[in-house]
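Worksheet: the structure to be examined is printed underneath.
One chain of protein is taken out of this complex; the other chains stay put.
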Amino acid sequence: MDVLMPQLGETVTEGKVIKWFKSAGDAINSGDNLFEIETDKVSMEVPSIEAGVLTEIRVKEGEIAPVGGVVAVIGPPNGAAAPPVASSVPMPVPLAAKPTPAAPKVTAAAASAPRTPLKLGPFEEVRSPKRNFGPAKLPNGVTVTPLARRLAGEGGVALSRLKGSGPHGRIIGGDVEAALSSGAPRTMAPLPAAFADPVKSLYRGVPFEEIALDGMRQIVAARLLEAKQTIPHFYVSADADLERLLTLRDDTNAAAPKDTAGNPAFKLSINDLVIKAFAMALHRVPSANAVWASDRILQFRRVDIGIAVAVDGGLLTPVIRQAETKTVFEISFEMKDLAARARSRRLKPEEYQGGVASVSNLGMYGVSSFSAILNPPQSTILAVGAGQRRPAEIPGGGIRFTTQMTMTLSCDHRVVDGALGAELLTALKSIIENPVSMLI
Amino acid sequence: MRFGPCPRRQPCYNSAGQAYFMAKTLTQTAVSLRATPDDVDVQLRLKLYRMLVEIREAEQRAYDLFLQNLVKGTSHLSLGQEAVAAGYGAAMEPGDLSFCTYRGHAHTLARGVPIEKVLGELMGRDIGLLRGKGGSMHLTSVEHGVMGSYAIIGAHLPIACGSAWRAQYKGAKDVSVCFFGDGTTNIGAFHEALNLAVVWKLPVVFVCENNLYMEYTPIGEVTSVEHPAADRASAYGLESIVVDGQDADAVYRSAKEALDKARAGGGPSLVEYMTYRYSGHSRADPAKYRPAGELDDWRENRDAIKIYRQRMLDNGIAETQIAEIEQDARRKVDEATEKCKASPAPPLEILCTDVYADGGWAWRN
Partner (left out) sequence: MAELTYRDAVARGIAQEMSRDADVVFLGEDVAKAGGVFKATVGLLEQFGPLRVRDTPISEQAILGAAMGAAMTGLKPIAEIMFSDFIAVCFDYLANEFSKSRYMTNGQVKCPLVVRTGNGGGSRFGAQHSQSVENWCMMIPGLKVVAPSTPRDVIGLLAAAVRDPDPVIFFEHKSLYATKGEVEDGEIVDALGTAKIVRAGSDATILALALMVPRALAAAEKLKAEHGIDCEVIDVRSLVPLDTQTILRSVASTHRLFTVEENPRLCGWGAELVSIVADEAFYHLDGPPVRITTPHIPLPAADFLEDMAMPTVDRICGTVRRSLQA
């Protein structure tokens, strides 16, 4: 076993061995003094608490060891093998939940009930504001009281336009209230209200890593929250038989000319074909080729389709313009370029803005089907699942396995009614199942 | 050693309960005590010896665990002073209440508190008597009648008075027993409590363990009288009593007498026990201030366990039976140690519990 440097006093951190009473190899009885130590406060003999043989002296006379450090090792007598020593202290159970003191009992005769004790975490007995409402002194030198700063922040009032009525021209709460009640246009967006602490408080004791939001994550969060909360979504789904589409893809890819290095001139993917098919469907159902614009609908003659591309830390939706006019090969080339630049975050804003619809394909992950959130201001988004072998009834009876794919179309009901959504999806299904039309 | 012969006016009690006057040195007194024939019941004798040995083993283990850095903070051992705790542990009735000091491991164990609960508390483990919220100096087990260990010198003497007042007011028959050291006799609360206890005739026994040293300084160097407790007794109209604190039988008999008196409505007693601390004041004290040979003299000639072991042999108790008790004690302490080592640290959930009666610590709404 290890002989440790004992703690000789609450503030002592190390001890010096000033004398050894035993030498390595000596037989030791329990209670024999081993060595004498000295700290800035005391000196003391340290006895052995085990019998055995002093096998090793690690801290020699005149040397210093930290409290808890191994000073020497005592082996078993007669050279027997030492039993393993469980030395580590079991760790405390992590804090699973904050203690919740019960409310004190109140006698029925109490004149007024005491308020419930506040339930706070052990180190949060006072709740600081979760938000900062800006500096007390404006760039123009005017000072603003905390109340006025909060009212301005919550109401979206620009303090720089206000004249303070308080002492020394200070802007006080009443000045902001007057500005708000006068109906003056708000000149800045109200600050967001949500902050992390309430969420973090639910995971007290659970280890987590805080990940700061980058610009993309903030935009994704804000836009999708807005979309899901403000756009009346509805969803229609259909399965498409992919047999002929796969044959077309394979035949076409097989016919691709090769360069001298043996690389094919093109390699179509199912996704390229779906984009083309969706563009054609939107072109065939022009009422669905439209977006909501607050007080009117904008209907387009051309079809611009966004493609969701997963990138590190988020997603981007570059847009293929006039897809209905492009060949499937052009779409394929353009898609490869856009996806590569999206992943390296080299897209220009105009390359991912606008569009009337989007395609989101999770088929490569084996997903059967899913529903997508609209990418505002677009009015539809197509969620594409994986091609899967499924049983299908064949004409004249009987069952055969074919490759099928589930497509779910999310629609903005303000623009695309149920029947229109169904019409669009049916058109798409028809094109995919009769893919030769894509090449015409 | 400043401590000299005992003046004639202070009777001591031998193991047969007879009063005598200390003649020369304490060591010689102890030798004479060992030769005294006695008539203590065998079962009680075995019980007392078991207590002595268990306390000795547990305290020695506490020291060993400190050397292994498994006992944190401070701790104050009763090595050498076991007989007082054991004698009272055997003499007290189950309903009687103990009020101890920070040197209270022995008195806590003597009331039947499991060893692992005590060692676990010293080690700051969840198994500890107070789940680590009290520590070595505050051992408390209400279910065993251990109403607390108090780390502010003298504080618990008035508290014991209050407990005794409750018994008096309620007509209860329990006695409150308050243990303290020689150093306590020079603090105000000692005198306030003695006066109040006598004036109100409270069922309380004040037990002074005079181990000759306060913390580091010999009590005789800073005290106006030879016997810091017994010599003050007359100031409160109490009998001056000094008892050999190394003789468990003598402690038991004097304890019984004081407890009976209190229970019968006879009011408080103050008893001073002469004893000796083998270790330093606290774990950080190597006790270098003691004159050479003093410790060895007590260990050799006045050790409570040696004295008692010999007396058992002299009275026909078999060596094998004695050895069995000793092995049992060692095994119990070993098992307790393993339980403590396996116990986790207390959970963070209890950090803020039991500050107020609602179970929590909320001070606001």
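Here are some notes:
Which chain is which? They are A and B, in the order written, and residues in each are numbered from 1.
The working rule: a contact is a pair of C-beta atoms (placed from the backbone, for glycine too) under 8 Å apart; a residue touches a chain by one contact, two chains touch by 3 or more.
Just so we're clear, the structure is a prediction, and the values are computed from it rather than from any experiment.
Of the listed residues A:Val12, A:Ile64 or A:Leu147, the one in contact with the hidden chain in the full complex is A:Leu147. Of the options A:Gly62, A:Pro129, A:Gly183 or A:Gly366, the residue whose C-beta touches the omitted chain is A:Pro129.
Residue in contact with the omitted chain (choice from B:Tyr88, B:Tyr150 or B:Tyr252): B:Tyr150.
Screening B:Thr217, B:Ser234, B:Asn315 or B:Asn365 for touch with the missing chain picks out B:Asn365. Shown as candidates are B:Lys47, B:His138, B:Lys256 or B:Arg299; the residue that touches the absent chain is B:His138. For chain A, the list of residues touching the undisplayed chain reads 104, 106-107, 109-115, 117-118, 126-129, 131, 133, 145-150, 166-167, 172-174. Mapped onto chain B, the interface with the missing chain covers residues 97, 99, 129-131, 133-135, 138, 140-142, 147-148, 150-152, 154-170, 176, 188-189, 192-193, 195-196, 199-200, 350, 353-357, 359, 361-365.
Going forward, only the chains that are shown with their structure count from here on.
On the chain A side of its complex with chain B, the touching residues are 3-4, 6-10, 12, 41-47, 49, 67-68, 86, 89-104, 114-120, 122, 125, 205. Residues of chain B touching chain A in their complex: 64, 66-70, 72-74, 126, 283-286, 288, 341-353, 356-365.
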